[in-house]
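Mind having a look at this structure? Questions to follow.
Removed from the display is one protein chain of the complex; every other protein chain stays in position.
Then we have subunit A:
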Amino acid sequence: MVKLRARCILVGDAAVGKSALSQMFCSDGSHFQKNYTMTAGVELLVKSMSIPETNDSVELYIFDTAGRETFAETCEKMWGQPSVVCVVFEISSLDSFNSCSRWLERVRAHCNGLQLPGVLVGNKSDLASRREVETAVAQEWAREQGLQYHETSAKEMENCDAPFLSLAQAFHAMYQDRRQIIQRLSWDPTDHQ
């Protein structure tokens, strides 16, 4: 049994629903804010995710970051070294999708060369009638970037856990991998003859 800790940087354009999504995830669906309250800095939310079929868990420290450009620089200083990234757009805004690569680059610049598992989230799936970004297009870009793709609706409480579970699982898989590498590395054959 192990409890891992991961710093999850949550980014994307203003008003795509980052705060709604993370609050929905952390409050188990009891807390959807209809009125838009802009995030002006970084809000920290913490939630533990158990990894299915293991006794392990990942504690996610979610850095819900302001999408408005005015705050970007100040926010970046608060990220520290990211463990995983969650990039959000809304399916009803092509502009917000086009910004995703810029957001991803921004977070990657803080990684000092460390691997960064991530997800791409198309939020507001309830607004399907106003869809501007096709699922296949988003999926393809995510695949190119090595991200998992999920569509969510914070409003309808649809699928809000999925992106975070994906991140926790990816981080956990990375831990298992490193653990085995180190185990192999430290095994000294001369001691076992």
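Assume a contact is a pair of C-beta atoms (placed from the backbone, for glycine too) under 8 Å apart; a residue touches a chain by one contact, two chains touch by 3 or more; residues count from 1.
As a working rule, contacts and distances are computed from a predicted model.
Name of the non-displayed chain as stated in its UniProt record, restricted to "Alkylglycerone-phosphate synthase", "tRNA (guanine-N(7)-)-methyltransferase non-catalytic subunit TRM82", "General transcription factor IIH subunit 3" or "F5/8 type C domain-containing protein": "F5/8 type C domain-containing protein". Considering the full assembly, A:S83 is the residue among A:S83, A:S96, A:S153 or A:S166 that touches the omitted chain.
Contacts to the hidden chain, counted on subunit A, fall at residues 1-7, 58, 61, 80-81, 83, 112-115, 171, 174-175, 178-179, 182, 185-188, 191.
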